[in-house]
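The structure is given below, and queries will be raised subsequently.
In this view, the complex is presented without one of its protein chains, the others remaining in place.
Order as written gives the chain letters A, B and C; numbering starts at 1 within each chain.
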Amino acid sequence: MKNTFGNSVTLTLFGESHGAGVGAVIDGLAPGLTVDEDFIRHQLLLRRPQGAISTPRVESDEFRIVSGVYEGKTTGTPICIMIPNENVQSGDYPKGMVRPGHADYTAQCKYHGFQDPRGGGHFSGRLTAALVAAGAIAISALQENDIYIGTHIRELAGLEDRPFDDLVADVETLGDMVFPVLDERIAERMQEEILAAAEDGDSVGGTLETVVTGLPSGVGEPWFDSVESLLSHALFGIPAVKGVEFGEGFGFARMRGSEANDALRSENGKVHHLTNHNGGINGGITNGMPLLFRSVVRPTPTIHRPQASVNLATMENETQLSGGRHDPAIVHRARVFVDSVTALVLCDLLAMRFGTDYIAQI
Amino acid sequence: MKNTFGNSVTLTLFGESHGAGVGAVIDGLAPGLTVDEDFIRHQLLLRRPQGAISTPRVESDEFRIVSGVYEGKTTGTPICIMIPNENVQSGDYPKGMVRPGHADYTAQCKYHGFQDPRGGGHFSGRLTAALVAAGAIAISALQENDIYIGTHIRELAGLEDRPFDDLVADVETLGDMVFPVLDERIAERMQEEILAAAEDGDSVGGTLETVVTGLPSGVGEPWFDSVESLLSHALFGIPAVKGVEFGEGFGFARMRGSEANDALRSENGKVHHLTNHNGGINGGITNGMPLLFRSVVRPTPTIHRPQASVNLATMENETQLSGGRHDPAIVHRARVFVDSVTALVLCDLLAMRFGTDYIAQI
Amino acid sequence: MKNTFGNSVTLTLFGESHGAGVGAVIDGLAPGLTVDEDFIRHQLLLRRPQGAISTPRVESDEFRIVSGVYEGKTTGTPICIMIPNENVQSGDYPKGMVRPGHADYTAQCKYHGFQDPRGGGHFSGRLTAALVAAGAIAISALQENDIYIGTHIRELAGLEDRPFDDLVADVETLGDMVFPVLDERIAERMQEEILAAAEDGDSVGGTLETVVTGLPSGVGEPWFDSVESLLSHALFGIPAVKGVEFGEGFGFARMRGSEANDALRSENGKVHHLTNHNGGINGGITNGMPLLFRSVVRPTPTIHRPQASVNLATMENETQLSGGRHDPAIVHRARVFVDSVTALVLCDLLAMRFGTDYIAQI
Partner (left out) sequence: MKNTFGNSVTLTLFGESHGAGVGAVIDGLAPGLTVDEDFIRHQLLLRRPQGAISTPRVESDEFRIVSGVYEGKTTGTPICIMIPNENVQSGDYPKGMVRPGHADYTAQCKYHGFQDPRGGGHFSGRLTAALVAAGAIAISALQENDIYIGTHIRELAGLEDRPFDDLVADVETLGDMVFPVLDERIAERMQEEILAAAEDGDSVGGTLETVVTGLPSGVGEPWFDSVESLLSHALFGIPAVKGVEFGEGFGFARMRGSEANDALRSENGKVHHLTNHNGGINGGITNGMPLLFRSVVRPTPTIHRPQASVNLATMENETQLSGGRHDPAIVHRARVFVDSVTALVLCDLLAMRFGTDYIAQI
């Protein structure tokens, strides 16, 4: 479905970096959910470039809810959110010149030159503003059901944040952090690494780790609609995400079964697991433990260094050098994209499992 | 769509471990493709347990093409492949006792006790026989278009195979290998590790690395139907896969943009990339370089060691101890699952992009 | 999705008329539903050609439930039903010769000669055996929820059956009728018309009228997933159905709004409608009144009369004359196809609205 994902709850994304604007349509959300515009603004703020570690391009991100909300509540019909573009400098992007690491060349292969070349067009990270606004509504809906999502930068430039510990406290702490790292000293050192890369005209990548608490067991499907399948499908839809792992993830390659299995215990008529190596999912289905997964965000492709490339207008080999503004890191901002698609996938899974009204507790 | 995936080319999986059999329906494949039953048998053989490093359960895997093939060619209508079950020992699986690491508990949460408990029922790796038979047809179809898929064990128990080198030669070599490792000495040491785990009643995991050559550029979509999204969706549908990464994958967290971007070069009117850090995909779309990705397979959950667990029939805490046959490793066999879903996803992507007849060169 | 339909509950159909067999996979049905094999047999019997008004080809229709049923109940995982082919006479169908009214020519256009030509191949009405077996399970599931489907021949050769009157009684009466007509005298006259056509080597069409009682209100969607959209999608999937209308249907073209609207009345805190011109659906959503719709079944294309046609092997104009067995009417048998797809669509709609367990009352 190209720019749409989901089954019962769907998201459709549209827009370009330097066109009229970007937007999203969420369909299938239950009626009667509170739409908190302040929380949408909060989430958009987390997405926005911040201070020295980000691009100087600052958009006001004024969103407009076009449909699907009446008297502050979802109506149950499609919610369209529009965010107009401002502060556009198209001159930064000469046509024909491929920026390595970007989608310029693949867009040419696919769209034969008809793509909007300005600022990455439809491939621009700008569209994540619409994703985040839409995701904020899904995050709020989950919170009304005591389901919480928290994401921190687990690794950046070889530096590692401490693992999740007290989940409730950690998730709450992360909620408002612009640079979501649990260990303050590591946060500082990570930002120093970003600034060092920026001084070199370069950029860095990083790994995000996400936890979801409060999800009921029995959600998801064996085989192709496993929770892992649906989440990874959406997570890999975020530009720059190049890896997704659940629980111990790639660490499983160095483990034995006796270390990888999660033992169970029955207490007061309820079953829980003693460990969470499998990230809350067995056989594609939630087991009642917190979801735990990591996504890796590749280094921002735009850098201020000469790169060997091709001018597709002339088919000449040329050195590409970006002059415009850019982000030396987006991993801290990508956190909110991850939370957004996670929330949308979970709303979808819950609606498929328990019906369209479930999330609204109707 | 639960047990179905794909858009234009779809796969539907059905069956249980100890029921009448397992099967698959592939729909949307072009008419006129040669169906090579010997190659299906070959692929099923690669999937079968082999020697000391695998379970003693040996099925003959006699498949039957029920529909969609006429005079040795695909008709263009749904292909159903059935594989009856044999050699079934249901006594090994007492009802109510949860095997840690398996889907026993989550199946109970989802199916309320109505699931077939024998040998994991619908969650059994047995269904991969149907997946492999279906995948073999897709792999053949791609080969007719000079698109080749090769997978090796990249890592197992801390041991690393050499990376891909001469892709054409390596992919060809891997085609017939029961234990797909490029460096023979590493292969031996990996098998020793598996045997050592088996002696301890334990199991090991591992990482598979896959390359696809010959894929045209311009295939896939920005955002939610990125090649990464569709492949990971299908790969995470394979039981035991808990991580998927493309190109440098999680290594991107320790890289800078100048190391992560792939420079381009124009030669004789054609563009290629000088490196392949992004695994052949930019902005979700193929760039003409080989696809490169890795999937991690968690250690087989069944082990011959006592594990703390719960009997759901009584809700008592009990020590679980598997007596039946089991695999100390499935990563070498999982290779053919990875190849199969990869082939099916690629057939789907090509059909979406170039039409339903494309793969048959009609 | 080609041979699959549905969202939360899906049906996949496969097979050919003269191949190994036909089959269906139903996925997404709740666990714990009783699977009544006698009722499946009963429905297959209604589908089978009967006496002088039908084709002499008689299959035993021995079905086999391959998966998804355990100890007589659905497991919640895919149910595959297989029906092997028997009594096959391929000689009746010379290759290349187009039978007017059949899909022979369009199959050639689409499948380029690779289609199975024997007996219509995948286009054969034979596949409806699998559809009916699958539908029987869905019909049973609905009945457990007091939702009943009844279909009669409303019109055949200018003869009209009486309209539905006492719905409960009428639906029950129709359940076991091989020739489902409410007015016995009309039934006799309709059969005379069929025999008269048969004597002329000809065939007849007819209109089926279906009622569904017990469906809750609030099911379906505005716009593109209206109950009308989903039902018609499935109904037009039945070969020979060429028209579908809801409520007054095409009669609305001769009505005024004051005649077409259904007035409402509140009684004891419940709302009902005083008439049912709109067939139980307003704005795409069920209104609590019985669903009412009609489907037209075109005359069986196979006739024993010379027809101008083309031999695609030679591209010569030739007179086509069918020698094989054929049905002078299938409208009475098509009734059970209509009931089957209706039941599957309703199970899907209910699962989407109220969750996957709803139909099983879990």
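By our rule, contacts are C-beta pairs under 8 Å (C-beta built on N, C-alpha and C of every residue); 3 or more make two chains touch, one makes a residue touch a chain.
The structure displayed is predicted, hence computed values, not measured ones.
In the full complex, the chain left out of view touches A, B, C. Of the residues in chain C, those that touch the hidden partner chain are 1-5, 7, 11, 13, 98, 100-103, 105-107, 109-110, 122-123, 127, 155-158, 197, 200, 202-207, 217-226, 228-230, 232-234, 236-237, 239, 241-250, 252-266, 269, 271, 274, 278-279, 281-288, 294, 296-303, 305, 307-310, 312, 315-317. Where chain B meets the omitted chain, the residues involved are 7-8, 77, 222, 352-356, 358. Contacts to the hidden chain, counted on chain A, fall at residues 1-4, 7, 10, 12-16, 19-23, 25, 27-28, 31-32, 64-68, 70, 73-80, 82, 110-112, 114-116, 121-122, 357, 362.
To be clear about the criterion, only the chains that are shown with their structure count from here on.
Chain centres computed from CA atoms place C at the largest separation from chain B. In terms of their C-alpha centroids, the spacing between chain A and chain C amounts to 45 Å. Touching two or more other chains at once are residues 1-4, 7, 13, 110, 122 of chain B.
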